[in-house]
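Note that this complex is displayed minus one protein chain, with the remaining chains in position.
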């Protein structure tokens, strides 16, 4: 953006701030994404690593009845469950 | 970044803008995360609260056959489903 009329220092600074901040935000935002991992364990319960949240659970014995407790703990509800897994995601910068 | 050669006002301002904006952007971005919640209902259907999207569904009767409709509605496909739950997430600032 060029600055045709008489430019007060404010005006100049504001223009510079706006374009600079937008460039920085866009460059950082382009690196923001969902970072996901899987965890599994024997038995009917498993927890996501710290900082992650469970987005779903899977269970052994073909069981589709499960619930998420405390945002990151998967629990499979059927009987004699041999394994439980959790899909765990968080927001992070891709360079992580 | 230090400014060795003769610094024009632009240069000085740009350096200040850049470092200040980066600090602000990083501090705000560090608070961005996935905010998730669970909803469940009797029967074969349940919907996420407004603003949330379903990341998965769970069903009663050990049923693992489900689908997500309209981005936020879980539907369990097996017969005689007694309950349906949805895992619902969105992006937000952690201070929310």
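Here the chain labels run A and B in written order, and each chain numbers its own residues starting at 1.
Going forward, a contact is a pair of C-beta atoms (placed from the backbone, for glycine too) under 8 Å apart; a residue touches a chain by one contact, two chains touch by 3 or more.
None of the values given here were measured: they were computed from a predicted structure.
Summarising the interface, chain B meets the missing chain with residues 13, 16-17, 20-21, 24-25, 28-29, 32, 34, 53-57, 61-68, 71, 78, 87, 89-91, 93.
Hidden from this view is one chain, which touches chain A at 9-10, 13-14, 17-18, 21-22, 24-26, 29, 32-34, 36, 38, 40, 55-56, 58-66, 85, 87, 89, 91.
The rule is short, and it goes like this: only the chains that are shown with their structure count from here on.
If you average the Cα atoms of chain A and of chain B, the two centres end up 7 Å apart.
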